[in-house]
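Sending over a structure as structure tokens; questions will come in a sec.
One protein chain is absent from this view; the other protein chains keep their places.
What follows is chain A.
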Amino acid sequence: MTTPENKRSDRSRDEVLAGEYVLGVLPLPDRLRVEHRLRQDKAFQAIVARWQENLATFNTEYAAEAPPSWLYGSVEAKLFSKGVADQSKGLIWQSLAFWRGLTLVTLSAAIFFAASAEGVFRKPAANAPVVATLGSGTSSISLVTLFDRQSGQLKVTPVAAGAGKSNSLELWLIEGDSAPVPLGVFPETGDGSIVIPPDMRGRLKDGVTLAVSLEPFGGSPTGKPTGPVVASGKIGA
């Protein structure tokens, strides 16, 4: 029999249980029971959602920290890799033809032009950085751009994009006839830049060649380029 009195005490029990769940103190079997109930009990969902909002004030205690740059590609590989490997075959070569004709220098000019065209970026959200992925539609390499409206700064990151994300693009330094030295892997997120290791910085000067190669996800496993060079150019050329 349900009386208003019972209802009230059920309600307060639910409040406490929902609060314990959101705090996270419940042992695993109890957590699972709560989650099972959440899937079917709308009123209880609302109680939990309310605690989540209330306690969200504590979220300021979590200090933001950048995850490693390979991580996003790994997420995409897990989500999207099925069936796309076949599809991207052949497309790489089309895009290689496109990339080969470009040096890094003309590349950046081309991108700037493309980015200024209307409709490339999504709806402006005032100060929020705007992200766009530029691709040819058939290419399996695209350029992730991140535009900060306030500073006017546009960061461009080439990524081995398209469907699979099972590859990464890696930047190399080539001095004369020496073997290529790895400078870094382009992050998959468009988070713009490669930080050149301090001991390498002095070596980026006129006359040396920068090259980008297509590598297995996360970069070359050997420390030497293993995939095709998709772009290259001399500094100062």
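Keep this in mind: contacts are C-beta pairs under 8 Å (C-beta built on N, C-alpha and C of every residue); 3 or more make two chains touch, one makes a residue touch a chain; residues count from 1.
Keep this in mind: contacts and distances are computed from a predicted model.
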item: Among "MnhB domain-containing protein", "Cytochrome (Ubi)quinol oxidase subunit III", "ABC transporter permease" or "RNA polymerase sigma-70 factor (ECF subfamily)", the UniProt name of the subunit that does not appear here; value: "RNA polymerase sigma-70 factor (ECF subfamily)"
item: Option from A:Gly19, A:Gly184, A:Pro216 or A:Gly233 whose C-beta touches the chain left out; value: A:Gly19
item: Full-complex contact with the absent chain, from A:Glu65, A:Asp177 or A:Asp199; value: A:Glu65
item: For chain A, the residues touching the chain missing from this view; value: 7-9, 11-13, 15-17, 19-20, 22-31, 43, 45-47, 49-50, 52-59, 61-68, 71-72, 74-76, 78-80, 123, 125-129, 131-133, 144, 146, 188-191
